[in-house]
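For this depiction, one protein chain was excluded, whereas all remaining protein chains were kept in their positions.
Coming up: chain A.
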Amino acid sequence: MTATSPAPAAVADAVASLRVTGKQLQADGVLTLELASPSGDRLRDWTPGSHIDLILPNGLTRQYSLCGDRWDAGSYRVGVLLEPESRGGSAYVHDQLRVGDLVGVGGPRNNFPLVPSEEYLFVAGGIGITPILPMVHQAELLGAGWRLLYGGRHRSSMAFLDELAPYGDKVLVRPQDEYGLLDLPGFLDEPRAGVRIYSCGPAPLLAAMERTCAYWPPHSLRVERFVADDAGAPARVAPFEVELARTGTTVTVTPDVTVLEALGRVGVEVLSSCRRGVCGTCEVTVLAGRPDHRDALLDDDERAADDCMYVCVSRSRDDRLVLDL
């Protein structure tokens, strides 16, 4: 069950290190990465709208939406836009990351799930197409009614046009230099019940979506905001200490083992099940220190509370974590 590949020096997670198996330019400034397990194992399951945390070999963590095929259990695909203001995340991916490199992966987590509906309207701006792409495939699969309005600066900067082409006139491709700003009221039409509207893109687009949808029934609109390129703190590659409050024992966790394994080595058996950050069995209460959450369970608010962690995959951002064990 356990992967036997050597722990990469710069990736502080022995469980979820994936290898870059493909790197392909999709449009001007947009490339896709294919990721797979070095041992060929199944990857954690995901649903449309999910993102992963990519922990780059330079220590930076970035979040990218999954835009591949969930029926392919062996690989993930993410789309990465080269941000002009990049502080080392997207620039690293574009310029330095190579096929064969190992990267750390947290999640997948889904803050933007596709809920059941008879009809969907999708509005994507630029790289915001990445979470929407698997959603339109899914809407099609479910036989739901759907249309996509896809905007970008120029046609040449808009990714996945080839993959969207088979959907014909369900997809409106509207580059700004040809059509001007997106005509949201024209696309959405009159407010009505029974429609779910999904939008991802730059902040001005999402603000315009919220204004345009103000008179739609509550919960009609669901949006995902881009996380700023400098949001993620560098992932920790140095060992850290875990103090067990009930016994006073301290355990050092080195980059090549999980917290769960490190606890087991000193005789503290924490019950676990999936060992992939999915089932929630190994939840431990955190009394002090900030965990580096790598699970697929906690939402953003729960993560920010820093009051619990799943020790099968999650680690530490601080030198020391104090656990209620």
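Heads up, the rule we're going with is that a contact is a pair of C-beta atoms (placed from the backbone, for glycine too) under 8 Å apart; a residue touches a chain by one contact, two chains touch by 3 or more; residues count from 1.
By our rule, contacts and distances are computed from a predicted model.
Peer 1: Which of "Peptide/nickel transport system permease protein", "ABC transporter substrate-binding protein", "Cytochrome P450" or "Acetolactate synthase" is the UniProt protein name of the chain not shown?
Peer 2: Its UniProt record gives the name "Cytochrome P450".
Peer 1: Among the options A:Ala36, A:Ala91 or A:Cys279, which residue touches the chain absent from this view?
Peer 2: A:Cys279
Peer 1: In the whole complex, not just what's shown, which of A:Leu25, A:Val115, A:Ala288 or A:Ala304 touches the removed chain?
Peer 2: Within the whole complex, the residue contacting the unshown chain is A:Val115.
Peer 1: If the hidden chain were put back, which residues of chain A would touch it?
Peer 2: 1, 42, 45, 47-48, 70-71, 73, 110, 113-117, 138, 141-142, 196, 219-220, 264, 269, 271-275, 279-281, 283, 297, 302, 308
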